[in-house]
Every structure is written in structure tokens, then in C-alpha cells.
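Only one protein chain is missing from this complex, and each of the others stays in its spot.
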Amino acid sequence: MKTLIINLVRRISVPVVIFCLLLGTILTGCAQVATPPQSQQPADVKPIQSTALPVVAGIPRFKIATTTSLYDTGLWNYLEPMFEKKANVRLDIVYAGTGVALEYGKRGDVDAVVVHDPEAEAQFIADGYGINKRSFAFNHFLIAGPAADPAGIKGLSPEQAFKKIYEGGMADPSKVKFISRGDNSGTHSKEKLIWQAAGYKYAADVEKSGPWYVETGKGMGPCLLMANEQQAYLLADISTFLAYKGKVSVVPLVEQGALFLNVYDVMAINPDKITTAKMLPTANAFINWLMSDEVQDIIATYGVAEYGRSLFNPLKGGGCSEPGCPKLEDYTVPVK
Amino acid sequence: MAFLQTVNLEQRAGSKPLLKSINLKIDKGEVFVIIGPTGAGKTTLLRLLDLLDRPYAGDIYLDGIKATDAGVNVMEVRRRLSMVFQKPVVFNNSVFENVAYPLRVRGLDNRSITSRVEGMLEVSGLSGYAKRKAKTLSGGEAQRVALARAMIAEPQVLFMDEPTANLDPASVKAIESLIVEFNRSNNLTVVITTHDMQQGWRLAHRAGVLMQGELVQAGQPGEIFNAPRDIRVAGFVGIKNIMRGVIAWSRTGMAGVEINDRIIEAVSELPAGADVDIYIRPEEIVLSLQGLQGSARNTLAGRVKSVRVEGPLCTAMLDCGFTLEALVTARSAEEMALSEGQEIYASIKATAVKVLPVVESSI
Partner (left out) sequence: MQELWEALVQAVSLIARLDGEVIEISLRSLYVSAAAILIAAVICVPIGGIIHFHDFKGKRVLINVIQTFYSIPTVVVGLFVFLFISRAGPLGGLELLFTPAAIVIGQVILILPVLTGMTIAALNGVDRAVKDTALSLGASGSQAIWTIIGEARFAVVGALILGFGRAISEVGAAMMLGGNIRGYTRVLTTAISLETQRGDLVLSLALGIILIGIAMVISVIVNILLQRY
């Protein structure tokens, strides 16, 4: 068996190995003489990639799961190297919908979660998985749709708009369609909440009620592209919508409404519940850092240069005054 | 005990017998040719002898070692043997590496491999082929490489399964002279199978006729040709005018064989009533227009069915109640003005009529 393997490696793998080594050497050599990319604006700043190797001796890896909409805007690319330097850790950011992000937390695969679904978060904490929850940013959802607005929702409240879309879709699905994330993300939760407020039972009345209601199971970006292709309505967070502005022809039709409030929270994983979670001090430092003036100031301006307005609003400074906004201590009192 | 010997060797495919009780004796330095029609079991026998397959029953002895013994290291014995297959398989690398293969598996060092391979390529007329990709060779070249490869490790016995079956005449000649060369210079024992009688006669010191899984006859080629043991051998070695009959009477070493209501007298001890096969060599038939008065015991009246002249000879097919093939000179045919439909007499000496007992096929 031993000679089998030795012979195998010699006879069959040799060309492959030689080639890989060769190519690796060539490319690495090239990478070393490469000029670093020019930095234009904050969002595009790419941290210097110190190494492509997986293991960096001595520096612990701190893993977080973050909601997709936050990740897609590029904000984390900007914040990541700052925290790595400050806390002397490698910050590994995994992105997923809120439902999946919380699942990663429950399984102990990450040390902290950044999500935006108040109800699911409350359950997560009640089950003992999450501790030290704080809020650090907010923005709003909006309902976008074709500029022709076949359901006639422009200027309505979110609940009224959903009602119109439902009625229009049921009457003629070829004219009125609605694209749903359908992935238990924070955005999906928010959508269900609005359906409920509009007087529908989501599972019974809306889901599978007809071809007008399209469940994609995809992220916000792909949903926007689909809505664009099908000229459909959808609920989107404003940051992703702005990132896609110019790529899609759907326009914001409903932007005002108490239900649209979208608060981003951060939590540590409870080491008492998940015994493998060993990074609580780092998680706490991370939570406190997100509430710090340094990060809050960045949030206040992030995206202005590119989109003409900030993608997220900082909580510090009393920016959030609507019903549903977090209490003062939820974004000011440091965790321990 | 002979150098290479089999004792009651049998092989089967499932329940179907392929070889039946083969008892072969081959001496050291002998070229032994196994002749037999396609499907007779020649390849099966060679594979057993080369220890590639295990026999169903029986034993093989090589140089006094019982090679079929359970305790024998088959590879060790096999390394004293070598085999060239009917369709030569060359490995997908250079001619040099092909020929070096037996030395490599025996763990020789590179230096002696190089010198021995180069020497062998020279002997085999393959100098300059060393770096060629073996897969690009012609059939004849590939067979030469296969032979050189089989010989490089200096085996004591070389088995060759139809070594020239698909080759052009020039390649056949080259391979045959190499075989003779190796046999002479190395006192190599060679066992060759062939369905080509002529090749058998050319190469064999001794030959064995294998038919339907049975070693029917073994001996020097002349013996087999002149005195085939039974009608199958006679048929295979190319004997004409083979007929089946029954002995009608028998006295004092003479017998009358009845064939299609005609009686042919022959020399035979077999009793009346015995089923027999007889054959008459075409050249032993004398043709005449009137019927000869002479010592010939048989004079059959018949009619010429066809005449075919080939150079100095003429083959005439006669109808004498059964078909007879007669061989006369073209001049005689001309003088007699042999032509289709002509009445003719065929005279045959009783001693020219060979009588063989009927053998029931045992397989």
C-alpha cells in the first residue's frame, strides 16, 4: 500500500504538482511586484492583503455572521481592518440572512452576530444563545416597483400599499407581481410583519396564494434584479437599493411608514450556553467599538460620496426618534 | 522427466472443457511447435504453461520443479519463462523502456539495464528505435520489440502465441530468423503455437497437434505428415481424399472398404464391420484412359469433373461414386487430353490407401 501511494504520487501527480508549484511561483512573484490598487474613496479602500495563507501564527480568529444587506454595501470591508488593528485579531466576516446568521450562532460557528430582526433576536436571547445585545445603526425599508405603478401604491402607507399589491396581484398577476426574499432574513421578517399589519395571515393568505407572489430564497441584490426583469414590486432596504440604483429601473414608491424602521443589532454568543464560544471578551470589545464615536461617525458618512446620502444612520446623537427605535441605553451603555 | 512437462493437464471454462489431459514433454533447447486449428486450445495451453492461469487439474513441471505446486512462488518460476502474445502489447512509452521492462521489474541497476537493452536492440535489428514511442510502431516492428522484450531477461523457455499471425511476409521472415537465432545461441527452449502448417514445418524440431482440446499427436513434423494418427490430424495437415466407410471384408492383412457401394482394397488389420476413415494422397492416383492391368489392386471407373493446371502439375477432380482428387503432371494431362466429362480410370495401389479407425470426438 505504501509503495502504491509513493508510486501514485510519482507517476500521476507529478505533472500536476509541478504545474501547480510553477504557476504558484509565477503568480506569487507577480503579486509581489504588483502596485497596490489606488484608493479613491473610503468605500473602495481595500486593506492590504498581508498574506494568502490561512494560518497566521499567534493572531486569533474572531468570527462574526452579519446580515447580507449590511455586507453588500461594502461597509464591513471598510470597518474590518480597523477592528483587526485595534483588537489584534483576524476578523472573519461571514454574511447570511438573519435566519441563517442566527443559526450559525446557535451552532457555535461564530462568536458574534449582526442582524436586523427584533422578534427573532428576542427569541435568540430568550433561548439563551445571545447576550449583550446592542444596537448601532438604523435605516429604512422602502417599497420599490415599476415606475408605471400598476397597483397604484405611490405615497400610501406600507400596509395600504401591500393591500393594493395583493388585490392587484390576485386580480391580474400578469400586471402586478411581488418579489419576496422568502429566506427568513430580516427583510423577509419585516415583510411578514407588514402583511400582518395589513390584515393578512402570511402563511394562509399570502404565501402560495398565486403566481403574483414570487418567493426567491435569494439575497437582496438578486431580488432587485429579478424585480427589475419582471417589473415587480418588492420590499428592499434602502442601502442595497441605493447600491443598485442605476442598474435597475424600479423606483421607490413608498418610503414613509413606521413599519419601515430597520435597526441593526449586534450580539455576542453566550459562552454559558455554547461552551465552544471562547471569544466573549473580543465580542464585547467589538460591540462596544461599534457603539463608539469612531464607528458611529463613519456610519453617518458612509456612502455619501458615492450615493449622495448615507446608507445607514448612526444611533448616537439621537438620530432615531420614531416609534420602535432602541432605547438610549441600548446603544450607549458599554457591555461587560 | 523432460525439461518442460505436463501431466494430465486440464483446463475448463466453467463446466466446458477446454483442454483434456494434455501430456507434453519438451526437451531443453528444443523448438516445439503446437499446431492446431483456431479454437483448438493452443492459447489456453500456452497460458497454462506460462503460469498465467491455474489449471483445472494436472501439473506442470519445469526443470524438475512442480510449478503447479501450491507452495511454489509462481512469480519466481515465471521469471524463468517469457511469453510473446499473438497481438503484441507494447507499453505506452519508448521502445527502450519497453525492452527494459523485464529488467526493471527485476530491480536491475540503470547501467546494466542500458547496456543490456542496447545490446538486445542491436541483435533484434532495432538499433535506432530506442527513443521511438512504441505505440507508433508497425505491427512487425512491435512484434520485434515484444520478442526483444521477452528475451532481454534471458528466459529458459520462450512461449510464442501465433507470433506472426497478422504480419507481412518480410516481418514473418525477420521474426522467424530471430527465433532460430535465439534458439541456437542461447540453447533456448521455444514453444510456438501456430495454425500455419508451413511455419510449423519450417521451425519445429518436434511438433504437437492440438485439436479440440486434445493433444492428438506429437512427434517430428515428417512423422506427423506422413503418418497422421487419425483423420482429424490428416485433415489438418492438408491430406486430401479423406472418406468415411466401413470394412466389408478382411483377410490376411487386407481389407475391402466399402464407400458409396464401391469397394476399395487396402492394407489393414481391422476387422469386418469396423467404421474407418481412409485417405489417398492425390499423387498416388494413376489415371488412364483404358484401365491399367498391373499391380494396382484398385481400378475405379469414373468421369472427370474438373481440370486445373498449375504450372507443371494438374489437379483433376474425378467422380468415381465419390469425389477423388488426383495429381498428375501437366504433360500427362495434355497427352491424355483430360477434359471435363471425360471417361477415365483411376488406379490405386492397396498400399496407397491409408486406413484409420474412426475416432469419436472426445470433446
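By letter and in written order, the chains are A and B; residue numbering begins at 1 in each of them.
Operating definition for what follows: a contact is a pair of C-beta atoms (placed from the backbone, for glycine too) under 8 Å apart; a residue touches a chain by one contact, two chains touch by 3 or more.
Note that the structure is predicted; figures quoted are calculated from it, not measured.
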Touch with the omitted chain, as defined above, among B:R106, B:R184 or B:R331: B:R106
Contact partner of the left-out chain, one of B:V95, B:A150 or B:C314: B:A150
Chain not shown: contacting residue from A:G108, A:G152 or A:G319: A:G108
Touch criterion as defined above, residue of B:I65, B:V89 or B:A272 at the omitted chain: B:V89
Missing-partner contacts on chain B, residue numbers: 47, 50, 52, 75, 78-79, 81-83, 85, 87, 89, 91-93, 101-102, 105-106, 146, 149-150, 153, 159
Positions on chain A contacted by the hidden chain, ascending: 1, 3-5, 7-9, 11-13, 15-20, 23-24, 27-28, 30-31, 33-37, 46-49, 52, 54, 63, 68, 72, 74, 77, 80, 90, 92-95, 106-110, 218-222, 224-225, 243-244, 247, 274, 276
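Here is the rule we use: only the chains that are shown with their structure count from here on.
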Mean-CA-position distance for chain B and chain A (Å): 85
